[in-house]
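All protein chains but one are shown at their positions in the complex.
To keep things simple, chains are lettered A and B as they appear, and every chain counts its residues starting from 1.
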Amino acid sequence: MTDNPYPLDKADLLQAYRTMRTIREFEERLHIDFAKGDIPGFVHLYAGEEACATGIMMHLNDNDRIASTHRGHGHCIAKGVDVHEMMAEIYGRSTGACRGKGGSMHIADLSKGMMGANGILGAGAPLICGAALAAKFRGDGGVGITFVGDGASNQGTFLESMNLAAVWNLPVVFVVENNGYAESTAMEWAVSCDSYIDRATGFGLPGVTVDGTDFFAVHEAAGEIIRRAREGGGPALLECNMVRFYGHFEGDAQTYRAKGEVESLRANRDCIKLLAQRLTETGIVAPAELETIDREVNALIEDAVRCAKAAPLPVAADLLKDVYVAY
Amino acid sequence: MSRKISMKTAINEALDLEMRRDPTVILMGEDIVGGTGAPGEDDAWGGVLGVTKGLFAKHGDRLLDTPLSESAYIGAAIGAAACGMRPVAELMFMDFMGVCFDQIFNQAAKFRYMFGGKAETPVVIRGMVGAGFRAAAQHSQMLTPLFTHIPGLKVVCPSNAYDAKGLLIQSIRDNDPVIFCEHKNLYGHETEVPAESYAIPFGEANVLRDGDHVTIVSYGLTVHRAMEAADALARDKVEAEVIDLRTLSPIDWDTIIDSVERTGRLVVVDEAHPRCNLATDISAFVAQNAFGALKAGIQMVTPPHTPVPFSPSLEDLYIPSAEAVAAAVRRTMAPSPRSTLAA
Partner (left out) sequence: MAPVIGIIANPVSARDIRRVVANAANLQIADRANIVLRVLAALRACGVTDVLMMPEHGGIGRHVARGLSRAAAHGEAPYPAIHPLPMPVTGTVADTHRAADSMRRAGVAAIVVLGGDGTHRAVVAHCGAVPMAGISTGTNNAFPEHREPTITGLATGLAVTGRVPEHIAFAANKRIDVSLDGRVAEIALVDVALVTERYVGARALWKPDSFRELFVTFADPEVIGMSAIAGLLEPVTREESGGLMVRLGAPASGTAASGVTVLRAPIAPGLMASVGVADWRRMPAGVPFVPEVKAGSIALDGEREIAFSAQDRVSLTLRDDAFRTVNVGGCMQYAAQYRLLTGAPAPVTAEL
């Protein structure tokens, strides 16, 4: 048996690869189906950023809550939300995670600790403070993770929440997924202090920057930060520098990006390629094992799309349902 | 056992009783304890007007003072509610809603629907509303229509201590987000209130006064103006039925329609700004559903379409008065142009 140099056993390494592949395949499939006109509304794809969601979520259990963003499919999958229900939701079907009433931007599964993708940028930060407060009252050791992009880190909610989490000493981790673009606007232009770490420092939180395309870097840093929060060490900020393979939303011509930028990122900074390379190079995993996962993931996504397309649409009565618990 | 207590004390009592009953009830807000971290007394304020005074001694860490940061702590209350707690967040003045409204109308109000019925958000956001406190434009508004506009929110506005206690207990037990509006000029108003716990169901208006000639619908402070007007009108043998809505969402349409079908006349008194407020909403509903019963045009009594002014001389003009309500009733009692024509 080959000696495993990594801090995860082989089953976990394969699970990490499977999660990342599932996210990628899910997003690549949406990219195609959206272009065909099969999908209503708009979708924001997480392709390229898989290592971040996966590296963080592997430290969490169902007691731990996350508040996601508009670009939330990856967070959902990594947190364990059912892929069939997600796909059905994006197709607007009654079998969807939100019974067809949320769509891509509002997929949630509270039973998995997934408090929702969110169409309002920065809105998840206060919510996760509440989730962490609840965990503190229950004493169940739960932590809350909120994700924001480089853009939403400018929102007052995000900054206020760092202060509140520090004042109340909440087990919250603020994850800045820095893909360099707030929609089309460059992070360098839009963030005055230029460093999220400086912002965290301003509120008395430690901040750590990692290469968000390196699964092991994210996994290791997130592990320490989450452990610190669980142990009562308080909130912290993790900045993951990552890359976005697609536009802000599907249909974005991305004329604001440099020529060849995406091609170069796909060639050199593809977190899945990097992970696969490390797993096979060290001999812990045979290429054939990864190929098997690829095939299984393809089949899963194919089946999810097939089921979603075959699933019933919500009916008229659903329009009025679930506005209130009771009214 | 019943005794006369103020609305402020009744609210305090409701919070205390619910915190004793249910360990998931927590309170948060700016200065709800007061003096946290300061060198002087703990529990220095108990809220800016002392509504939560004394609860810290009884419930300790379940009362959380917050930084002056409404967006963060109102959002945190909502997040905690979605995770099994029953937070009561005090938004000192409802006017501060402007800095945290997203958390309320885009988050709390929509979770259940947007997540396909899988979420419950039992949060109560209480705060002061209304004019008459010489608090000027940013601390005096009656913003209830902003909340009733949003599906997913419940909106409560009691007019007296008895209702405040029962409605707040119901609000805390309710599984939907509730905006609990406390008129600051009613805090000192006293009524008979039982010491024990009781809940007043939502969507049930209170008919304060029976009458066959005209229906006056109101809520909050202006209920008292309506009652004064009704007393004055009674001296002229005009018997007004006065309905206190108590909850604005849900709203008790049946009681309103039943009354208007009997009286044929409707006056709605609303302290909110006149455009798209409860008065216009109720008028439209009655016009659509009970038009045949109406013997006269519906009258609405509201402030003018201006911000709340500061100077007492102007603010007194701003707030709907009992005289304005009585005058509106008299307009509905005057022979209508149509009946004049018929004669």
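Rule of thumb we're sticking to: a residue touches a chain if its C-beta (ideal position, glycine included) is under 8 Å from a C-beta of that chain, and two chains touch if they have at least 3 such contacts.
Computed from a predicted model, the values in this text were never measured in an experiment.
Student: Give me the visible chains that the unshown chain touches, in label order.
Tutor: Counted over the whole complex, the chain not pictured touches A.
Student: Among A:210, A:276 or A:301, single out the residue that touches the unshown chain.
Tutor: A:210
Student: Among A:183, A:220, A:289 or A:318, which residue is in contact with the omitted chain in the full complex?
Tutor: Within the whole complex, the residue contacting the unshown chain is A:220.
Student: Hey, which chain A residues sit against the chain that's not shown?
Tutor: Contacting residues on chain A, toward the hidden partner: 3, 5-7, 188, 193-195, 197-198, 201-202, 206-210, 214, 216-217, 219-221, 224-225, 228, 236, 239, 241, 278, 282.
By definition in this document, only the chains that are shown with their structure count from here on.
Student: What is the distance, in whole Å, between the centres of chain A and chain B, each centre taken as the mean of its C-alpha atoms?
Tutor: Here chain A and chain B have centroids separated by 41 Å.
Student: Considering the complex alone, what residue numbers of chain B touch chain A?
Tutor: Its residues touching chain A are 24, 26, 64, 66-67, 69, 71-85, 87, 102-103, 106-107, 111-120, 151-152, 154, 174-176, 203, 250.
Student: Which part of chain A faces chain B closely enough to touch in the complex?
Tutor: 65, 67, 96-102, 106, 108-111, 115-116, 118-120, 123, 125-131, 133-135, 137-138, 144, 156-157, 160-161, 163-164, 167-168, 321-327
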